[in-house]
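Sending over a structure as structure tokens; questions will come in a sec.
With one protein chain withheld, the remaining protein chains of the complex are depicted in position.
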Amino acid sequence: MPQPDHVSALGVPDAGTLDDDLQEVFKKCVDKLGFVPNVLAAYSLRPNKLRNFMAMYNELMLAPSGLSKLEREMIAVVVSSVNHCYYCLVAHGQAVRNLSGDPELGEMMVMNYRVAKLDARQRAMLDFAWKLTSIPAQVTEEDREHLRAVGLSNEDIFDLADTVAFYNMSNRMAIGTDMIPNREYHGMSRPTPFVPPAPK
Amino acid sequence: MPQPDHVSALGVPDAGTLDDDLQEVFKKCVDKLGFVPNVLAAYSLRPNKLRNFMAMYNELMLAPSGLSKLEREMIAVVVSSVNHCYYCLVAHGQAVRNLSGDPELGEMMVMNYRVAKLDARQRAMLDFAWKLTSIPAQVTEEDREHLRAVGLSNEDIFDLADTVAFYNMSNRMAIGTDMIPNREYHGMSRPTPFVPPAPK
Amino acid sequence: MPQPDHVSALGVPDAGTLDDDLQEVFKKCVDKLGFVPNVLAAYSLRPNKLRNFMAMYNELMLAPSGLSKLEREMIAVVVSSVNHCYYCLVAHGQAVRNLSGDPELGEMMVMNYRVAKLDARQRAMLDFAWKLTSIPAQVTEEDREHLRAVGLSNEDIFDLADTVAFYNMSNRMAIGTDMIPNREYHGMSRPTPFVPPAPK
Amino acid sequence: MPQPDHVSALGVPDAGTLDDDLQEVFKKCVDKLGFVPNVLAAYSLRPNKLRNFMAMYNELMLAPSGLSKLEREMIAVVVSSVNHCYYCLVAHGQAVRNLSGDPELGEMMVMNYRVAKLDARQRAMLDFAWKLTSIPAQVTEEDREHLRAVGLSNEDIFDLADTVAFYNMSNRMAIGTDMIPNREYHGMSRPTPFVPPAPK
Amino acid sequence: MPQPDHVSALGVPDAGTLDDDLQEVFKKCVDKLGFVPNVLAAYSLRPNKLRNFMAMYNELMLAPSGLSKLEREMIAVVVSSVNHCYYCLVAHGQAVRNLSGDPELGEMMVMNYRVAKLDARQRAMLDFAWKLTSIPAQVTEEDREHLRAVGLSNEDIFDLADTVAFYNMSNRMAIGTDMIPNREYHGMSRPTPFVPPAPK
Partner (left out) sequence: MPQPDHVSALGVPDAGTLDDDLQEVFKKCVDKLGFVPNVLAAYSLRPNKLRNFMAMYNELMLAPSGLSKLEREMIAVVVSSVNHCYYCLVAHGQAVRNLSGDPELGEMMVMNYRVAKLDARQRAMLDFAWKLTSIPAQVTEEDREHLRAVGLSNEDIFDLADTVAFYNMSNRMAIGTDMIPNREYHGMSRPTPFVPPAPK
């Protein structure tokens, strides 16, 4: 049975009807990525919200921070794994595969980050991401103390909490509107194909 | 024992050192509300993130939508009740008391929205908020169909999901950084004081 | 929409038809509190059960104990917060505001006790209340050892467990019968009203 | 390894030091049952609380009600099964075996009541007991409507909620104080012994 | 109301129609136990699956291992207690009563293993069984390290995980097909009957 290929269950406007600034963004995406990420198309139903989402996303994921871009993507995927968010697991799983150059690391983040070999700082960040996502009411100063003990500054903890928080938002937008990720992600940053031996 | 009066566990810069645009915003808050909401002070540790947060918040909560401002605040409180977020329950609980003119309605949203008398449309919105917050992986098209059946348009569902999603983000920022709400909220929009009879 | 003002979803007998001893109790409540707490009216559907409830309540909450009356009320509210019991959060949240003289402490107990500044003994008592309410099967001797280490005697542990247990009962009676608390509680023991500045 | 044989982890006073009324009760227990139930001995650490517990228990479990005594015991065991309360499962499991004359019914209540063949009214009562115990915040008027639809009056619903509530209390007292049930229960109301064939 | 006496909700073939090897097994069961365990009859709907189940079971539960046969049965019951599996709790609860010669130990495993007095090694095994059953995604190398610290070899950990895993399988087969255990188990390995005093 053919799988869903809609952008969002709520429908999206024709891209040609959008304001110029948004059309410009979409054009840049096509130039740079080869496609417009469906999350942007889905948000274009509410153009001002799209603008705000992009501004927040760009600052969170691309601006300077004590957390590397890869670490921010790893956090994104761990949060999305708890929430079983298909869109974000596909898109950010690809980002982890790409930024790490290690396709298995991406799969571990998607499936169960506890399997991965990580240093104490990264492990503590992902444990914090898991806890703040799953049982936020139980997060206390002890948890922040543990992050400080493995080397995070207050600004780093801010950025960590912000990344966890942002993907708890975007997971719920993606699930709440049934966003389907662009198919291109599935074919990106995969390992060298393995072909079983020919039957003799 | 005196209760916590910090703005955030991560510390905040002196407001006088912030860029002019942010100082201007803080000044407007004092003029209009009588104080700077601590969430803004807490975010000022990362000024660009503060700007993005305010832009997103203003569009979400104040721009035209099929959901009334009161309804958006009710959703905010129901989400925060699931997550036991002290900051958001205090600040948005006050908003519900204020916008509804019904202090009990604010308390019901904080404690258990299922106690409130609501029409089918509002009840469906809050049930959706509860589900998308608590068990997001289990949200499906059936849930959206139920929202449509009680009168929500696709744009309304977008705004509902967005409100739920946003407070799942801000709850986690508030908990992750231990933001303490301004004390003023506690004394706002309360019912006429009731004084027990004098002992005879 | 006007909020529910029934005493209980199961109906209650006319107070004038109750036995003299119960009418006497109700009269004393009016004299002392200014109203008959709805929990008593709700229980009057089964008069003997009302008598037993009052006897147990009075011993638990008012008799001498190693736990102060305020501490017993704090425990009551933490239990009710886990169970999202509207009646008990309203009534006992007011009691915490009143006995502590600190309205914020009451709100912290209602919303998330982990935010409050507490000494090690009180924190241990509330952590025990949370655990015995949420995941009772996992309580073991280690938990009692921790209570002893912060200074609780065996009698104190008995009274702590009893308070936790009692509110797990009364939360379920209030929810099971949909008891609505008297409106007066909302206007009691609130902080000095805060009024935002007049618009210029 | 010999299993625990204490009455409670908190210790109990020598029965001979108790007030006369309590010694009288204990004597009656020995006359009638052959032993003093450990729950009574455990509560004797706080004699007034023992008196209140007995009064409430006797009214709840023995007074006239639309729910039969067996049904009240079945509810007690289903609640205790959710909470994994060893004391109450042993003592009230025996009561179900005894009152029903069906030892398997007692085991089903202990292990998983959904296995038992029950009429719609009893099944609805036990489903309500399960829900009000496990996820009390989610109980609403719909649940009461379902009980009414299978024949429960308002008084019956009161008694049902009360039974569920009471065992949520006593489960937590038993677990919180580590009460161990009297060994006699294990050997009561069992089926005819089955002896495997002798090895040939 | 008579309790269910079917073997499985899916029906079972007439034993006389089974292949000779299976009829032989059933005959041996009758000779040795006095009955054919219903789990075998239930699996006979798919004869090859019955053969595989028996082979795996016999190796797991009866072959040499660093875990005693009693310990393997204790693990089986703790897993089944988490999953509330009626069939396995009845059948393996009896096995614990029988192998330990301590009927109370069997009841503790069924109801809440944390009540039992166990040495550190057995307690660690049962805690591991609980965790790997309830929250498998959270099991990590730390958990294995703890098992090694109380004396388990790698082979012992293999056999422990295997026992936990097997009963997570058979619990779900028993529940998924509604297997009802043979009545004989209820009357086996019980303590000496206790008879209350005759009424005077």
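For the reader, a short list of remarks on this structure follows.
Here the chain labels run A, B, C, D and E in written order, and each chain numbers its own residues starting at 1.
One rule holds for everything that comes next: contacts are C-beta pairs under 8 Å (C-beta built on N, C-alpha and C of every residue); 3 or more make two chains touch, one makes a residue touch a chain.
Here the structure is a predicted model, which means the values were calculated and not measured.
Although it is not drawn, the missing chain touches A, B, D, E when the whole complex is taken into account.
For the chain missing from the display, the contacting residue among E:111, E:126, E:164 or E:188 is E:164, taking the whole complex into account.
Only one of the listed residues, E:28, E:46 or E:69, touches the absent chain: E:46. Contact with the chain not shown here comes from a single listed residue; of E:15, E:56 or E:70, that residue is E:56. Touch with the chain that is not drawn comes from one residue among A:27, A:69, A:148 or A:190, which is A:190. The chain not displayed touches chain A at residues 1-4, 31-34, 81, 84-86, 89-90, 102-105, 107-108, 110-112, 115-119, 178, 180, 183-188, 190-197, 199-200.
As for the chain not pictured, it touches chain D at residues 112, 114. For chain B, the residues touching the chain absent from view are 137-138, 140.
Criterion: only the chains that are shown with their structure count from here on.
In summary, the pair chain A and chain B forms a contact in which both copies contribute largely the same residue numbers, shared numbers making up over half of all those used.
Of all chains, B has its CA centroid at the greatest distance from the CA centroid of chain E.
Summary of the copy comparison: rotating chain B onto chain E for the best CA superposition needs 180 degrees, to the nearest 5. Centres computed as Cα averages put chain C at a distance of 43 Å from chain E. Residue positions of chain C touching 2 or more other chains: 84-85, 112, 137, 178. Interfaces, counted as pairs of touching chains, are A-B, A-C, A-E, B-C, B-D, C-D, C-E, D-E.
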